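Just one protein chain is left out here, and the rest sit where they should.
A and B are the chain letters, set down in written order, and residue numbers restart from 1 in every chain.
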Amino acid sequence: MGSLRVGLRSVLPFLVGVPILWLLNGRLPEYLEYGLMVALIDVILAVSLNVVNGFTGQFSLGHAGFMAVGAYTATKITLAMRGVALLGLPAGLSDQVVFLGALVAGMITAAAIGFLVGMPSLRLRGDYLAIVTLGFNEIIRVIIENTPFLGQATGISGLPRRTNLVWVGAGAIATIVMARRLLGSTHGRALLAIREDEVAAEAMGVDTTGYKVRAFVISSAFAGLAGGLLVHLIQLCTPKSFTFIKSIEVVVMVVLGGMGSITGSVIAALGLRGAVEYLREAQQYRMVVYSVLLIVLMLTRPTGIFGTRELWDWLPKFQLPGRRRADEGGHP
Amino acid sequence: MTEFLQHLVNGLSVGTIYALIALGYTMVYGVLKLINFAHGDVYMVGAFAGFYLSHALGIDENPSLAKAGVVFVGSMAICATLGVVIERFAYRPLRHRPRLTALITAIGVSFLLEYGFQLPAVVGAGSGTPFPPGPTPRFFPEPFPRVDYEPLGVHISNYDVVSLLTAIGLMFALQYIVYRTKFGTSMRAVSFDSSVAGLMGINVNRVITWTFALGSALAAAAAVLVAGSRPTINPLMGLFPGIKAFVAAVFGGIGNVPGAMVGGLVLGLAEEYVAGYALSSYRDGIAFALLILVLLFKPTGLFGATRAEKV
Partner (left out) sequence: MSTPVLDARKVTMQFGGLKALADFDLTLEKGELVGMIGPNGAGKTTAFNAITGVYPPTAGEVFVSGEKVNGHRPFQICMKGVARTFQNIRLFKELTALDNVRVACHHGRIAGFTSSFLRTRHFLDDEARITKRADDFLAVMGLTHRRDELAKSLPYGEQRRLEIARALASGPKLLCLDEPAAGMNASEKVALMELIRKIRDDFGLAILVIEHDMRVVMGVSERLVVLDHGVTISRGKPEQVRKDPKVIEAYLGDSYLEEKHIAVPPGGAK
């Protein structure tokens, strides 16, 4: 009985969210739905990066590289399985199952590469991780541009449009739920401890290197998910979508929202994407405004909009246990 | 044999440029422990400063060695000022904040320069020298006529010779400054421990300001020297040289001045030889491969030393 209740609670966000997305799917104006999907992909990127940069206090600058790994993996699978009816299922359903498989495969390969990159580099001092991840991002790009199998610089086109609001929404929900559950668990606390004081965390029994790698792997996996979703939306898989500029854009979202705040990442991702779309005409000014915003933000409010606060800090019912703040007072 | 020598010459040419830029990164990291992401863009500004100065002096019509000298020194001065301004307004207020904050600000400054220079012209629109210059590439005018030599079958121009000699001269000058002058000692003291250096009577702010000025001036010098042989300039030209020079600095041991010079030369030569003999399209990736190798086997770089944290 107890485990059944737990099981239901663990998938509750999906049981609520997915039907809502299903209803909205295809009913919104084209440009709005497209913009919303791109924004939700940014949400997945920002929240997943927050796990490494915000929770664990490391500085990864190569998120787009893991996007690329997931994207290309997923692409190769969907293209290979095109026209193949899986297990005799009707075409529509078969495509969806293949897509799910492709996304999951993308996440797995991205996680594996995350492990390979993270293992040696997370032992190094903070600044070095930034350098290594930046370097990795560029190496991936160079490798892709020189490999015919991966479509080289022009990329792979003609991808089927599999991404829709339900998929992206479910992905975003999964990422947010993952982050929140991580935060409210002993593993999440271990990550926060590493951020706060790595020496002390290690002295208290936390395997700091092991945890940093784990955070990195999880973060990379979800970046891979975002990559897979993106290429099946724009129907093109090219290295231009995964430059280090993209990585930096994700870092900006995380910093703007507040490193360590899931709510902050979500709002910053949605807000920034919204602003970009709104300022579409003033495209050339967009990056200048971006950079000025970044500088002013760092000078005035480096903890970002939300700092480490969360939306659910104000909704006691949804709070994570033991997370009440000093200013709210009260005790059990 | 000729090919080998050609690569050697090209490698040294490009390597000395990387070295000059790398010096800026390494000196700033030494005194501030900050990776100045905007440094590659200061290099770019140096190229444009030279561009505007050249046109102001009318070099394209009446080229002369004297004017070339003015352009060279002038753009170094302009970039030195830029470096000082950036430090004063973007980095100094964050001196006591976590380093990540300053790092992100540096990224902001970098973007600001790159995209600010791509904005539509505010001054001089429609002329040959609008400001901001916009995204279209501009041509850097030739300060003196180009002469090509071919000793031992190796292609080398007078530009290459001038560039090499000037770069080496600047590096020697810097070596002298860092190791033989009072300023250099102050700079090294601040790199080692800035609070103690301050207690010893060193004006830390002034040292940092001058470090930025020096590093930025060298980047401008590099840009002007490059513009001789590669005259197209555009607002994003600092991106790749910047990253590669940074890798060179890390390779030599970030914070270590001779290390940056060695790193730059090694990178330049590695790029030339690997791209020349093996896979030319992987040229850009060589820098990063070098980076990964260094970080895997000797993260502190060739001449770097580990700093133990006091617990």
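Note that contacts are C-beta pairs under 8 Å (C-beta built on N, C-alpha and C of every residue); 3 or more make two chains touch, one makes a residue touch a chain.
Since this is a predicted model, take the numbers as computed values, not measurements.
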**Complete:** Of the candidates A:15, A:116 or A:199, the residue in contact with the absent chain is A:199
**Touching residue (missing chain; options A:10, A:154 or A:284)** = A:10
**Touch list for subunit A against the chain that is not drawn** = 2-3, 6-7, 9-10, 177-178, 181-182, 185-190, 192-193, 196-197, 199-208, 214, 218, 308, 321-326, 330-332
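Note that only the chains that are shown with their structure count from here on.
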**Message:** Need the CA-centroid distance for the pair subunit A / subunit B, whole Å please.
**Reply:** 35
**Item:** Complex interface listing, subunit A residues touching subunit B
**Value:** 59, 120-121, 124-128, 130-132, 134-136, 138-139, 142-143, 145-146, 199, 248, 251-252, 255, 284-285, 287-288, 290-295, 298-299, 302
**Message:** List the residues on subunit B that touch subunit A in their complex, please.
**Reply:** 33, 35, 90, 93-94, 97-105, 107-112, 114-116, 118-120, 243, 246-247, 250, 279, 281-282, 284-285, 288-289, 291-292, 295-296, 299, 309, 311
